[in-house]
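A protein chain is absent from this complex, but the other protein chains hold their places.
Let's turn to chain A:
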Amino acid sequence: MRGLAVSGVLLLLAGLAAAQEIPIQEIPVSERRSGLDQMAPETRAMQADDAANPGMLWVGDGADLFARAPSPEAPACAACHETGALRGVAARYPAWDTAEARPIDLEGRINLCRSRHQGAAPLPREGRDLLALTAFVANQSRGLPIAPPADPRLAPARAAGRALFERPLGQLRFSCAGCHDANWGRHLGAAPIPQGHPTGYPLYRLEWQGLGSLQRRLRNCLAGMRAEPFAPDSPEATALALYLMQRAAPLPVETPAVRP
């Protein structure tokens, strides 16, 4: 009896030691699939048709904001960036910003342009204007393969992002990898688990009844894990985004995607 009890405790201790590091295989390039592939035909049709895709409303608003000067003295985005010149940008962000000496995501880049070149205040994250401008810029990369830069300055943050992805977090001690690497294609309740690639952000989520950023999507997953969310533009949030983009390459950019 006593022997059994002791072996139970040893098991318990072994469990504690091992719980942190459980290697899960990364999805090989040839098996990477967009969440689009698992959607119902109606939702796919909605994304494919610009007249039916609600995200295109934000893209249109973004085009207007891009062309309009934020104040009479400041240039419009369009004064510096010719039409079409931003094709490919969304496929390679987050990227290193030399002045800030850190990686910056696309929303952060737009806000840096505002402060550096337009003398304007940063737009609030998740506000309509920043979502619209980001959707407009990212839409210009639609169809291009995600191609993260090889910039070695990004490597430490990308590695930190991968470690976060694989780390059990929150009260339930789930890891992102536990669902999106090890169990994609299965179901969490009624919801099919996608591989979790950030191919379509900002995107229109039916559940949100609106457009949302990648960071908002990550807050949803973290809430499900009962974990404290990462603040947008925090080192953790950008690190995770960097790793997610590398993990998704070379799937095509879909912005604005539609998701359930």
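Following the convention adopted for this analysis, contacts are C-beta pairs under 8 Å (C-beta built on N, C-alpha and C of every residue); 3 or more make two chains touch, one makes a residue touch a chain; residues count from 1.
In this text, contacts and distances are computed from a predicted model.
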Request  = Given the choices "Propionyl-CoA carboxylase alpha chain", "Cytochrome c domain-containing protein", "Biotin-dependent carboxyltransferase family protein" or "FtsW/RodA/SpoVE family cell cycle protein", state the protein name listed in UniProt for the chain not shown.
outcome  = "Cytochrome c domain-containing protein"
Key: Touching residue (missing chain; options A:I104, A:A227, A:M245 or A:V258)   = A:A227
Note = The listed residue (A:G88, A:G170 or A:P235) that touches the chain absent from the view is A:G170
Note = Where chain A meets the left-out chain, the residues are 1-2, 4-9, 11-12, 14-16, 18-19, 22, 167-174, 178, 182-183, 186-191, 222-223, 226-229
